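Have a look at this one.
The complex is shown incomplete by one protein chain, all other protein chains being positioned as in the whole.
Labels run A, B, C and D following the written order; every chain starts at residue 1.
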Amino acid sequence: MSTPFFESHELTKDFGGLRAVNGLSFHVNEGEIFGLIGPNGSGKTTVFNLIGGYYPITSGSLRFQGTTLNSLPTWKICKLGIGRTFQVMKPLRRMTVLENVMTAAFNRTDVIAESRKKALEVLEFCGLAHRKDMTAKGLPIGYRKRLEIARALATEPKLLLLDETMAGLTPQEQAEGVTLIRKIRDSGITIIIVEHIMRVIMSLCDRILCINYGQRIAEGSPQEVANHPAVIEAYLGKE
Amino acid sequence: MKAIRWQIALIVAASLIFPWVVRSEYYLHVIILAYIWVIIGSSWNLLAGFTGQVSFGHAIFFGIGAYTAGLCATKLGVSAWWGVIFGGPMASLIGFIIGWICFRLRGPYFALATIAVGEIFRLIAVVWRSFTGGMEGILLMQTFRSKLPYYYLALFLSLTCILAIHLAMRSKWGYYFVAIREDQDAAESMGVSAFRYKSLSLIISSFFTGVAGAFYMNYMAFIDPEVVFSLHHISIMAILVGIIGGVGTLWGPPLGAFIMVLLQETFRSSFFGLAPRWVSEVHVLVFGLLVIFVILYMANGVVGDWDKIRRLWSRKAESVAATAGKGS
Amino acid sequence: MSVFVQTVVAGTLMGGIYALIGIGMTLIMGVMKIINLAHGQLMMVAMYITYVLYEYLHVDPYLALVVTMPALFVLGALIQRYLLNPLIKVEAILPENQVLMTVGIGMVLTEIARMIFHSDYKSVRPAYTSISLYAGPIAFNLPMCIAFGIAVLLTIGLFIFLLKTDTGKSVRATAQNKEAALLLGVNADRIMVFTYGLGAALVAAAGTLLLPIYYLFPDLGGAFTLKAFVITILGGLGSTVGAIVGGVVLGVSESLGATYVSMGLKDAVGMVIFLLVLIFLPGGLKRLTKI
Amino acid sequence: WGEETLRVGIILPLTGAKANFGEIEKLSFDMALKEINDAGGINGKKLEFLFEDDTGRPEVARSAAEKLINKDKVLMLGGGYGSSETFAIAGVAQQNRIPFLVNTGSDDKITEQGWDYVFRLNPPVSEYPKALESFLVEVVKPKTAAILYENTNFGSSGARKFKEICQRLGIQVVVEEGYEHGGVDFKPILIKVKDKNPDLIYMISYVMDAALLMRQSMELRVKPKLFVGGGAGFTLPEFPKNAGKAAEKVFSATLWYQTLKYPGALDYYNKFVATYKKDTEYHGAEAYASAYVIADALERAKSTSRDDIRKAMAETDMMTVFGPVKFIAYDKKTNQNRLPTYLVQWIDGRLELVWPKELATKPYVYPIDWESVWR
Partner (left out) sequence: MLQVEQLDVFYGDIQVLWDISFHVHNNEFVVLVGSNGAGKSTLMKTISGLVRPKRGSIRFGDVRLDQLKPYEIIKFGLSHIPEGRQLFPEMSVLENLEMGALNPEAKAKRKETLEWVFSLFPRLKERTGQMAGTLSGGEQQMCAIARGLMSLPRMVLLDEPSLGLSPRLTQEIFRLVQEIHHKGMTILMVEQNVKQTLAICDRGYVLENGRIVLEGRGQDLLEDQRVKEAFLGL
């Protein structure tokens, strides 16, 4: 069998005495939207942070297109083609929206003009073009979330990690978000998405992994996972 | 944009003809000091204002540059002017090493660490008498009797420094520097090696500060560790220059340099002898009050808060006009 | 051997003085997260008050504590109220603005002292300042022993205050999340004013106890501000017990450094330890001792 | 106006840490100036001193010199307190070919550069212990010595020179350590000294460090045959005030003492104390004498050109309250006034001149039983 596009093998992370991620193995195929769900504090953001190289991995390994990510610094992981958004948004506050995205676009070019062009494309794609000259700190939450996505896209990732980019949006805005994410996938980018809003997860994902206490409790198609008794018990609750 | 370019050309032209208009060597001396501070302030600003790494230790680089020049003369027996060439790289090297140690610290902790490193350098320069001459310092004779060569060299160096920073800030580097200042984690997630670009910023910053130090050695012709490694008179002064002019702006620190140097000299000499003597005794007090005032009311400095200042003025003008109107 | 013992004793006693200076800083920097570059200058002000009381009213320095501590409390409170609190509302590029404000405050305090008292050295010499107790060949300076004791008492007091009283908890809460503290009914501005005042009062104690041992001039502050940082970082931010530990560690290592390396590098020893702790032991000795 | 007055620039530390000494010197200059002008000025013209503040920093001293020379167009320069500041000013003066009379800055180097425009009234720091040297040879005959000095230009060059003397006299230097000015705790270094138990402890310190050094020596029972201060702090009235009984029986080298048999020395002292209600000491006498030397040179100068003034300075041969003044070249030095120095001792709370013997106001106390002194 060929090596999977992205693979986590026995991934473990301890914070002091707390084991936030516990021997987690999964893989993501190229071109799919992979959902990662689980109760609060189950370790989803931690998984993203491990992929992004923010914390050292306690044990286990992460492989992306055959490259081992363990102990690579964050920026190199980005260079490899993994882009991410933050659950707690981190806009570059005093830069304009365009400058925010240009900074990201420099990931693939050193030339100002090219990065500007790329940034404008991405902003157009994300529906932010009309806000490009606003400073990021003045941006309402909905746009900030899009800015997070736009920035990640501008680094030209092959794999995109989205951490709760829909939380706090109205259903209307969520619907727009879903469309955007589909569009991103259609442009050839593989996506891992963390989200608590089941409607979004169910309508987007090809496969879903549900974790609790950093361990897998179910994996499979949206339907399978949603009906899995352990998932209902730990996560969904009885409707 | 055109208008700005025009203004810059005007400033440069004015600087070039200044010595031919004002023929007093003393005023040239003061302006030369201001140019030195333009370089130090701008360099500090690159690291602190643009890249967000507030250094309380720029005296280190200034001192390294100055001692490189001084030791060229005392230890190598060559002209101290070689220091202007080697002082920059030397300071950059030390800067790189310091960055390598201190950049794992963020925010105020980085600032504190730079204070500590600065003090260590000062104490070493004091104690290592056989190499640095300790507190007996290094004294040279100026190469030129006329101030003109110094004036033009200082002008050239400060313009080069400003230009270099301008170019850096207009390139990818500039975006990366500011991104690191705004949010280091976010920057890393966009493929920016924070360590590499912080180091780069520090290397450029320390390079020019070192050049300024080497020039200072040649121009002032006397240094000792208290002079060039001084926390208060160099490191903190660099910060004041930046803050008062405006951090994170290209023209803030140069303006701040002129304000600070002129103010300092004006007070030291009791308004050039026009005011009573006690005026010179309060000059540090006035500095302190100025700092407090600027931080409270113009947190982004004269250039950074220029719009605010202008608005205040025009509002005042308006209200003056309004009352005048009523009166008539 | 007796060289070593006497060095350690001297360093430990000096550490007591350092600890006194550090306690106020632990509160201001460790708990409130204000980097206070005017710390030594506040101490200097307290020392001048002590001096005036002694010189003109013949008040014993230990008695003067009753005056200097409240006086500095008021001064600190005013500084926080009118100079530091307003900064929170100002948006500036560098969060270090507040640090620079304290630099400005330090300059102003120093210069005002200079205007009033000139640059002359002043000192206070009650008879007991040169009393020493001897254990064999080893000398213990009495005022320093007393300062050490008071440092321990103040630490315990502050520890209990921060952990057990509602006001102490409000101080910590305000530092951690001002808005939430406000919503829960804490007058956050007043708490900050109070805390800075308290920090200033603590360093006033340090100054008053230091004066009989040392002397006084307007520029004295800067060097002690640096010491205060070293102690606070060494001991671990916000750790009251850490201030004592940090003070003693600094005092002893400086003494050992001075005796066995070079007197001229005494201060460098402190700075090197400071750097090492900053970099390799973030959290300071608190990380090791867990308190 | 410019024709009526002869303007001389005086650079002193008027603010900053050294300001109290700068103040004494300035007042002495003022006192002399008033006397000179009251006596008719210089060739009918009034003398004027323009004071500039060097704030105790060499780079500022340089700016001040630049200003005096280029803007105020003074005839010559005077002053110079700290060695570093003096050094910096001397460089500017030589460069601009303007005479500069140093009255205090005492680093040997200042007159060892072959600078023909720089003159020095006071002896260089290496000669401060000259009287001490003969005292050691004739009376004490120590085998070992410790040298403690503040890490400043003055301290470290003084220490270096004293070490040379020790080598010449065959005294073994067992401890030689510099310290940062303003320390709280000198015990570590004193513990080390006590351990080596030298016959002589030579200290170059300003007054507060000096007081602390002595107090802590007393506390640690460091007992050499004698403690000697290298001028500066040890002769000031603040020293016994702060050191208390620890000051007793301490020796110090000094350059001047008011009871010296120089004409006007005691008068100067009394007049200063009467006028300004504060004490003065050798720094003030240097300044006062220097004002008269300047006036004398200007009076003799053929014109007010810098060169003529320099020539007049070089030909100076006069008596002042500070002693005879004549600028000569010796050893490596040029334009250096050569003066004897003295040894003083604190006896019963008073500073007494004890050496050379023939000038002594009281016989020296030696050997010293420290336990009874310190009891």
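Keep in mind that, in the parts below, a contact is a pair of C-beta atoms (placed from the backbone, for glycine too) under 8 Å apart; a residue touches a chain by one contact, two chains touch by 3 or more.
Keep in mind that this is a model prediction, so the values were computed, not measured.
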Shown chains touched by the chain that is not drawn here: A, C
Decide which residue listed in A:3, A:29, A:67 or A:170 touches the omitted chain of the complex. A:170
Write down which of A:40, A:71 or A:187 is the residue touching the left-out chain. A:40
By the document's definition of touch, the residue of C:9, C:181 or C:228 touching the omitted chain is C:181
Counting contacts across the full complex, list the positions on chain C that touch the omitted chain. 166, 169-170, 172-173, 176-177, 179-188
Just checking the interface: what residues of chain A touch the absent partner chain? 15, 18, 37-42, 87, 140-142, 164, 167-175, 196, 198, 234-237
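In this section, only the chains that are shown with their structure count from here on.
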By C-alpha centres, the chain nearest the middle of everything shown is B
Could you see whether B-C or B-D has the larger number of C-beta contact pairs? B-C
Among the chains, which has its CA centre at the largest distance from chain D's? A
Rounded to the nearest Å, the gap between Cα centres of chain A and chain C is 47
Cα-centroid distance, chain B relative to chain C, in whole angstrom: 31
Cα-centroid distance, chain B relative to chain D, in whole angstrom: 37
Could you list which residues of chain D touch at least two other chains? 15, 151, 178, 180
Each of the following residues of chain B touches two or more other chains, namely 123, 126-127, 281, 284
Per the touch criterion, the pairs are A-B, B-C, B-D, C-D
Which part of chain C faces chain B closely enough to touch in the complex? 35, 83, 86-87, 90-97, 99-101, 103-108, 110-112, 114-115, 222, 226, 229-230, 233, 262, 264-265, 267-268, 271-272, 274-275, 278-279, 282
Please name which positions on chain D make contact with chain B in the complex. 14-15, 50-53, 55, 57-60, 62-64, 66-67, 69-72, 83-84, 87-88, 91, 94-96, 107, 109, 113, 151-153, 155-157, 178, 180
Within the complex, chain B is touched by chain A residues 52, 54, 73-76, 78-79, 83-84, 86, 90-95, 99, 102-104, 106-107, 110, 112, 115, 151-152, 154-155
